[in-house]
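A short write-up of the structure that comes next.
One chain of protein is taken out of this complex; the other chains stay put.
Up next, subunit A:
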């Protein structure tokens, strides 16, 4: 049986991976392996973890109460007691910046998850069923796609009014305008996966449409959506800051970096610290999530493999 001898060969390994591990290396674990060795990803993740810790327990990082303000101390510069100075209302900027992380990260994460789920599910349906389902969903997405995002969110939030404005309204305003992008990406990936031979093979076995879409199409189409959602995280954080800056997003006494920048902008020359520090944190946060998204794309893109 010469055919048996030739058939039982050692399978090919991932080029940069030793065959030490017992665990089988799926495309996902190969991607994770690449990711763990990517410096951009490690730096981005380190910053993001720090920011998330800040968001979960700001008290550990900033012992001072961000709402315990004393107008007498307003607009003091950097000191050993107040690392980032004191803002116009006499509040400690450092502790406000730390506490501001919570809303930024929360809005970013929630919006990303909502757009990912809505856009992902609708994209899967549109791509899988095609025909009129696809026509209706795609045209609907295009209508939302045509609205300029910040302007649209501004309009929505001002229609809702300041009293109702909060984390969820900001999330919904951003998500309503961002889900079509996820839908388009998911739809394109699903259409590509749908025409693959393994889907035909599953149909020949008698697999149900649900099984085909969940077991065969979704795992092969979800990677670009994960990448876009990670990258969007930073975009949504910046969007929240912009909306809060414009006065329609998060409202005082909640703390948001956008709100802090807005409050400090008129006295920038007198006291630059209350504007500069939240701006720096905002930039670093956006940057860290964009870095993660970039690294995830490099790891998941099968064309680079």
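Basically, contacts are C-beta pairs under 8 Å (C-beta built on N, C-alpha and C of every residue); 3 or more make two chains touch, one makes a residue touch a chain; residues count from 1.
Here, contacts and distances are computed from a predicted model.
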Missing subunit (named according to UniProt) among the choices "Circularly permuted ATP-grasp type 2 domain-containing protein", "PBP superfamily domain protein", "Sulfite reductase (NADPH) hemoprotein beta-component" or "Oligopeptide transport system ATP-binding protein": "Oligopeptide transport system ATP-binding protein"
Candidate in contact with the missing chain, chosen from A:36, A:162 or A:203: A:203
Where the missing chain touches subunit A, by residue: 1, 3-4, 6-9, 11-13, 24-28, 196-198, 200-208, 211, 215-216, 219-220
